[in-house]
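Here it is: the structure, laid out below.
A protein chain is absent from this complex, but the other protein chains hold their places.
Here is chain A:
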Amino acid sequence: MFKKFNAKDDIHSRTNIKSSVQRGLKSKLVEQFPKLENVIDEVIPKKGQLIVIKCTDKLSLYAMDNEVLFYQHFDDPFVPSLKLIHRFTDCFPSVRVDRGAIKFILSGANIMCPGLTSKGATLPDENLPAGTVVAILAEGKETALAVGKLIMDTDDIKKINKGIGIEVGTHLGDGLWSLEIE
């Protein structure tokens, strides 16, 4: 989604968020990612000033201290930025892809089911429903390489093994990763 994302052209406005709205955002985030509950105050401290950056295509980036934490497209669930996932890897559900898929993901491709069911890949044992935002790790690597949304339930991915499994939202080295906020 951030393949061609330019700070100059695509950012429209930047506003501070009221603390009441900020509280609501925090509770929505914890609702979406239950494991975030214990660390949410580290991610978004109480006294911190959250900024929302409005971009083209009804895309909002939520940032604090010049670092993007989450983004949201229309009213879809929140997607954490890669840098946030690197900091709190265990708080987000994750999948592991096969080593051969890394090259394609880093050029923006979506993840096909075979990349998630082959030898090097791991899918969680319990079913994750379609629409869940997951961190994408790679075989043999410790840090996340991308963040995406599940198109099919993980059980379906294991069973059907055909078609697109995960739609990649942001990956290492894309527009969002290289974005510098003044």
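Just so it is clear, a contact is a pair of C-beta atoms (placed from the backbone, for glycine too) under 8 Å apart; a residue touches a chain by one contact, two chains touch by 3 or more; residues count from 1.
To be clear about the criterion, contacts and distances are computed from a predicted model.
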item: Hidden chain of the complex, named as in its UniProt record, picked from "Translation initiation factor SUI1", "Peptidase S26 domain-containing protein", "Guanine nucleotide-binding protein subunit beta-5b isoform X3" or "Trafficking protein particle complex subunit 6A"; value: "Translation initiation factor SUI1"
item: Residue in contact with the excluded chain [from A:3, A:18, A:58 or A:141]; value: A:141
item: Residue, one of A:9, A:42, A:67 or A:155, that touches the chain absent here; value: A:42
item: Residues in chain A touching the chain absent from view; value: 35, 38-39, 42, 86-91, 102-103, 106, 140-143, 145, 172-173, 177-178
